[in-house]
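Excluded from the complex is one protein chain; the other protein chains are retained at their positions.
Each chain gets a letter, A and B, in the order it is written, and its residues are counted from 1.
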Amino acid sequence: MNNYEGRIEELGIKIPEPPEPVGSYIPARKAGDLIFCSGQGPKKGDKFVHLGKVGSDLTVEEGYEAARVSALNCLAEIKTEIGSLNKIDKIVKVRGFVSSAAGFGGQPSVVNGASELLIEIFGDSGKHARAALGTSELPGNIPIEVEMIASIG
Amino acid sequence: MNNYEGRIEELGIKIPEPPEPVGSYIPARKAGDLIFCSGQGPKKGDKFVHLGKVGSDLTVEEGYEAARVSALNCLAEIKTEIGSLNKIDKIVKVRGFVSSAAGFGGQPSVVNGASELLIEIFGDSGKHARAALGTSELPGNIPIEVEMIASIG
Partner (left out) sequence: MNNYEGRIEELGIKIPEPPEPVGSYIPARKAGDLIFCSGQGPKKGDKFVHLGKVGSDLTVEEGYEAARVSALNCLAEIKTEIGSLNKIDKIVKVRGFVSSAAGFGGQPSVVNGASELLIEIFGDSGKHARAALGTSELPGNIPIEVEMIASIG
């Protein structure tokens, strides 16, 4: 088994408690060897690190940071479901929806905030298929929502 | 095996015939123990219960109702693929795209219409990972499109 929890500590990263679902759902669901997590925004404790649209309210760099925090929240959801992130075999898929100002087309640079965190933590096993998408509105005016599928052993 | 079909009848819910695909695809596809369904809108018979954007043309309550009808159509698709909803082990993932007026951020309250239906029918097995998203346009001006992944035994 890999020591991803140790690697996370080494990196000085703290997996938060998963944000309480704002609706009638659960943080993550296991089906066979796949773990599907719920869509996450950039919540840290009780607050969002950023709100608004990337390309107007937020810079790409702020969007990148928001993507990183959102991905951490996805990992928190997965940890809740499987107990330890050491059980992860691979990160399979990441999908990032970026709330985008009119004419903004830099979604991949924003979603890199999620992808690069996963590669820092899981190395080659953190490399994933991905989709970066823009949209007009997200819940509560969050700038990004990240979804993730991981697999276990 | 669970008697979800009986529960559905008890609840006075009727699983419709799945709406005919408006394109070159099929209602649902089984892969291993997972069933992936196609995106569904709030069609009842030949008509949509609501059309337009939530937050301007529709209230959150109307959006909620539209989400519930869309989720029923997803169950209809899954039933077509596996024969009986009694075979369902778990609802794994629900994704709801809400056609949203500018500035509308209440997508989770809308998508609850899908989530709460699933919990009414399947109980704890109906609890799912979820993503609620906003978007600017959906096919034929529908207010919501719901996708679902379920697993079988």
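Please note the rule applied: a residue touches a chain if its C-beta (ideal position, glycine included) is under 8 Å from a C-beta of that chain, and two chains touch if they have at least 3 such contacts.
Treat the numbers as computed from the prediction; the structure is a model and nothing was measured.
Asks: With the full complex in mind, choose from A:24, A:40, A:73 or A:107 the residue touching the hidden chain.
Replies: A:107
Asks: Identify the residue among A:58, A:76 or A:94 that touches the chain left out of the display.
Replies: A:94
Asks: List every residue of chain A that touches the chain not included in the displayed model.
Replies: Chain A touches the missing chain through residues 32-34, 90-95, 100, 102-109, 111-112, 115-116, 119, 127-136, 149, 151.
Asks: Considering the entire assembly, which residues of chain B contact the chain that has been omitted?
Replies: On the side of chain B, residues 21-29, 31-32, 34, 36-39, 77, 97, 135-141, 145, 147 touch the unshown chain.
By our rule, only the chains that are shown with their structure count from here on.
Asks: Would you kindly tell me how far, in whole Å, the mean C-alpha position of chain B lies from that of chain A?
Replies: Roughly 24 Å, centre to centre.
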